[in-house]
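Okay, structure first, notes after.
Entry: subunit A
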Amino acid sequence: MSLPLHSRVPHGPIERLWDQARFEMKLVSPANKRKHTVIVVGSGLAGASAAATLGELGYNVKCFCFQDSPRRAHSIAAQGGINAAKNYHSDGDSVFRLFYDTVKGGDFRSREANVYRLAQISLNIIDQCVAQGVPFAREYGGTLANRSFGGAQVSRTFYARGQTGQQLLLGAYQALERQVDAGRVSMFPRTEMLDLVVVDGHARGIVTRDLVTGRIESHAADAVVLGTGGYGNVYYLSTNAKGSNCTAIWRAYKRGAAFANPCFTQIHPTCIPVSGHYQSKLTLMSESLRNDGRIWVPLQPRDQRPPNQIPESERDYFLERRYPSFGNLVPRDVASRNAKAVCDEGRGVGETGLGVYLDFSDAIQNLGADVIRERYGNLFDMYQRITDENPYQVPMRIYPAIHYTMGGLWVDYYLMSTIPGLFVIGEANFSDHGANRLGASALMQGLSDGYFILPYTVGDYIANNALGKVDASHAEFARSEAAVAGMTKRLLAIQGHHTVDSFHRRLGQIVWEYCGMSRNAPGLETALGEIRALREQYWSDVTVTGSADDLNQSLEKAGRVADFFELAELMCIDALHRNESCGGHFREEYQTPDGEAQRDDDDFSYVAAWEFQGTDQQPLLNKEPLHFEYVHPSQRSYK
Partner candidate 1 sequence: MRLILQVWRQKGPQARGRMVRYDAGDVNPDMSMLELLDVVNEELILKGEEPIAFEHDCREGICGSCGFMINGIAHGPLPATTVCQLSMRHFRDGQELYLEPWRAKAFPVLKDLVVDRRAFDRVISAGGYITVPTGSAPDGNSILIPKEDADRAMDAAACIGCGACVAACPNASAALFTGAKIAHLGLLPQGQPERHERALRMVRQYNREGFGSCTNIGECEAVCPKGIKLEVIARMNRDYIQAIWQRR
Partner candidate 2 sequence: MATAVADRFYTSTIGKKAVMAVSGCILFLFVVGHLIGNLQIYEGSEKLNRYAVFLRSLPAALWGVRIVLLVMVTLHVWSSVQLALRNLEARPVGYVKKKPTESTYASRTMYWSGPIILAFVIYHLLDFTFGKVNPHFQPGNVYGNVVASFQVIPVSAFYIVAMLLLGLHLYHGLWSMFQSLGFSHPRYTPVLRRAAAVAAILIAAGNISIPVSVLAGIVR
């Protein structure tokens, strides 16, 4: 059975679609809202803003997160900034330009109507956050400051030092806590969603595990919202927080929600390189560093000299050389791939040979160390803390790392998945970034979804569906609880010889090797075989200590890694089927003569939405064709 993928985009001129959709939506009467329960899983930018707004509207909201406090969701780590087409600098920005840049940056694999709406709403987000007290950077005159970011040619990025995500999240968290105080939102921290409950084809609740007591519990609702973030940790090493996982969306996928474009993952070019096998995560150095730093490697392979002894003439500023007009500011996918290419040629630097220099000596010479300190001081300190090297004196070493996942559960224009009543927001959905996300646009999307879109569309769904009463005593809940408890028991019973982390690390190596920065068909086939074999071994040889009924971090990890195994397989299947290169998905077989991604718009201008058929069954491919009426697909060029 293939799924009907109705995007439900209204008809009309693009700039009027969202108004029109809102006008056509049915409303829930204020008196009735309280009677409707909405579950929001996730307290990141997307989840917290949605839960706060739904609570404010009067719904009975239950919000879940696995951390000990909603304020710790991974959004907190975003550094660089958030885009908005405010055009405060009169430098030619507009809603249309932001829309255009985002569609093009996504390499024409996103839905135009969604992206346009995102660009429109970007304006309201900044206003909302300022009113909440987010301390955005200011000019001396008291107006909001902007910078240009991630290769944009206009200054549209708003920021709060290097802690924009933190400040935006704290704004949303405070709004959420306000609703907790008002009794409209019940917060469930340290509670992990382990299953979605579908009754008569509608999402009607979730099953969770209390991470302190181990209790398995059911929560019924009229609608379920997932804002559970990205799945970059499938690679083990990533810039994501250690707890970031795919469990919520994966289990929803197994209950029938289509998973879109799973192979679209983003590699960030400026991360601190791996230094040893004990490495547990990779640290991102903000993209803004590329505004002043110059990226280079030695011209000669295996040049072991320290950087300051390599004369100018023996350095290869490869981005400036290949992309004279964008230089070091090319989009992330392009910068990352080029870094990998020079390292593959043996010209990488550092002990592992997996690194390139990001050199500030010219900037320091031209602008002075103080200006550089003012701009990047905290980043330089962080770099020094981790590497013990002083970037004011020696060039930084950086290497690409997995950072963001554009893929996620498929949603329509109303952010509803293929399961009625299941909504997906933030990084967890596939929506707005196509095959490559531009810098400073994930925060924008999370807040746009959570504050300004979802609260309307959930209401429309509730108003349009006469949902019968279902509570946690329904048999479906009992079945899910049993399944969840069964899986826990199974993991604890294996008592094998290898730790969860060691499996995760090996899985990560396979995915990074074959489904990372560049991919090819034979490699993906190999990966599929290796992943399946390792998954089998996992289920017979992993060891999880402790018990199911107390705080057990190994057990938490074990469940998440089990899901990563299955997701990794789907990613490879998706990457293998997409016989083109686009954005972050670079298939070596499909490149232009000078090594750029070669899209195939005739055959692949669609969203690949995969439908679960059983754990060892080939998933079913559904296609949502993409039409571009406003931004004409062209070969991206940054030369």
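The working rule: a contact is a pair of C-beta atoms (placed from the backbone, for glycine too) under 8 Å apart; a residue touches a chain by one contact, two chains touch by 3 or more; residues count from 1.
Criterion applied: all candidates are chains of the complex that A comes from, given by their letters.
As the structure is a computational prediction, the values presented were derived from the model and not from experiment.
Among the candidates 1 or 2, the one that touches subunit A within this complex is 1.
Chain contact summary for the complex, subunit A toward candidate 1: residues 49, 52-53, 56, 67-72, 74, 76-77, 86, 88, 124, 126-133, 135-144, 160-161, 163, 166-167, 170, 173-175, 177-178, 180-181, 187, 189, 212, 241-243, 275-276, 278-281, 283-284, 382, 385-388, 451-452, 455, 497, 499, 501-502, 543, 545-546, 550-551, 553-554.
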